[in-house]
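If you scroll down you'll find the structure; I have some questions about it.
One chain of protein is taken out of this complex; the other chains stay put.
And then chain A:
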Amino acid sequence: MRREEVENGRDDMLIDGDENEQRRIENAVPDGFNADYLKAYYGKVFPYVDMFKWLSYGNDGKHPGCDHSYFGRREFSFTLDNDIYLRFQSFNTASELENAIKEKCPFKIDIGPVYSVDPAKRHAYSLGGDNIFTPVERELVFDIDISDYDDVRYCCSGADVCLECWPLMTIAIKVIDTSLRDDFGFSHILWVYSGRRGVHCWVCDGKARRLNNEQRAAIVDYFRVYKGNENSSKKVSLVGPALHPFLVRSYNEVLKDYFENRLLLSQNLFLNEERFEKILEMIPDESVTSELRGKWLSNKRSKEEINVARWDQLKHLLQSSKQKGQGLRRCIEEIVFSFTYPRLDMEVSKHMNHLLKAPFCVHPKTGRVCVPINPKNCEEFDPSAVPTLSQLLGELNTGGFRGEGDNEWEGTSLGSCVRYFRESFLQPLLKSCKEEIETSYNAKVQQSRNSISW
C-alpha cells in the first residue's frame, strides 16, 4: 500500500469544484488497491441485496414453501488483509452480510456450499458423533485460468493477459456455455471475470445445485480432452473412429474458426522453427513432418502470410495422404484442439465444498472488479476495460449525490454490470425458483393429503 496515494486520494475527494471536467480531473483517484479504497467500495457500491437475492434462490419470500434457514446455511469465507483467513462465516439476512463485509473489509470473499446446518455452528453439531455437517447444495462451478494456457500463447505468460490471448477465454465461455445449455439443459448460468487472469462460471439451476460429487466429476470429464502429460508430445488425444457430437459441434462452431481466423495470426503459431516444431511434434508420421520441415526451413516469406500459408500446407498434406487413413486427418483436429480447447481447473468443479470467489469482489493485484460477462456477446469483453476500484471511486466523487443509498453504483461504470446481473441473470433465476418452490410445496401438500385421507 502506498500511503501517499491514499492520502492524496482522500484530499481530492474533499475538493468541491464547479466545472464537471475540472472535477473529474481533480477527483481522479490514483490507481491501485488498498483497504481504504475497498472500504469505500464496500460502503457505497457492492450490490449486497442482489447477492442476497441470488443466494437465497427464492427462499427469502413469503410462500409457505420457502426454507428460511437456506441462506443462513451458506458458507462464506473472508480473506482479510495480512492473509488472515476466516472460513465458515454465515449470515441470516442481507444486512448481516452487509454489516460483516463492511466491518471486516475482506480483500477476498469466497462462496462455499449450503450445508445441512449453519456452518458457523458446525462444531456444536459435530459433537453428536454422526457427522451431520455436510454440504447439501452447491452451484456447479468452473474455473478457467489463462495461466494454464502458457504452452499455447506467445504474447504473455503466467498471470498476464492481453487482447491477443484473451480470445482463449472467449472460446472457453462459448464452448462450455453452449454445452451446459444444449447438452445438459441448464439455463441459469453466470459467467464472471475473475479479476485478473480468467473466468468463473456459476451454474445455478436447482438441478445443478443438487448434483453430487460423482455427477459433477462426470460433467468435468465430459469436458476433458487433455490427457495432461508434459513428457508426451501430444496433449490432446482424440481417439476412436469418430468424434462425439459435443466435440464436433465445438470444433465446427467455435474452435476451428478461432484457430484459423484469430490465434493462428495473433499468436504467430508458425512464425519460426521453434513454434512450428511444436506443431510438427503432434504429427505421428515422419514422412509428412520431414516434408513440411524441409519446405518451411527453406522458405523465407513475409511474416504476415507465413502462418496461414504453413497451416494450409500442413492441412493439405495431411488431408491428401489418404493411404494413412483417418489417424492423420484427425491430427488437424488434434492440433486445433490443443491450441484452443478450454482447460478447466477440474478440482474446483468436482467437489461441492470447494470455495470460489464471489462476483463483484475486487482483485487485489489488478484492482479490477469481478464483473459478470454476458456469454451472448463474450467476444466483446475486454478485460482491460473492466472498471477498477480507483476508477469507480473517481466516478462516485464526480457523480456527487446522484444515487440514493443502495443505488450509488448506478451512476458508475459498474452500473451496466449490475444491471446485466439483475436483469439477465437474477430475474429469470428467481422466477424459476419461485415456480420450483411452489411446485414442490404443492406436491408435498398433495402427498400429505393423500396420506391423511386413507
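The working rule: contacts are C-beta pairs under 8 Å (C-beta built on N, C-alpha and C of every residue); 3 or more make two chains touch, one makes a residue touch a chain; residues count from 1.
Going forward, contacts and distances are computed from a predicted model.
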The complex's invisible chain, by UniProt name, from "Cytoplasmic tRNA 2-thiolation protein 2", "DNA primase large subunit", "DNA repair protein RAD51 homolog 3" or "Proteasome subunit alpha type": "DNA primase large subunit"
Per the touch definition above, residue among A:Tyr125, A:Tyr154 or A:Phe246 touching the missing chain: A:Phe246
Residue, one of A:Pro64, A:Gly158, A:Gly185 or A:Pro428, that touches the chain absent here: A:Gly185
Of A:Lys39, A:Lys102 or A:Lys207, the residue in touch with the unshown chain: A:Lys207
For chain A, the residues touching the chain missing from this view: 82-85, 87, 182-186, 207, 211, 214-215, 217-219, 221-222, 240-248, 345, 347-348, 354-355
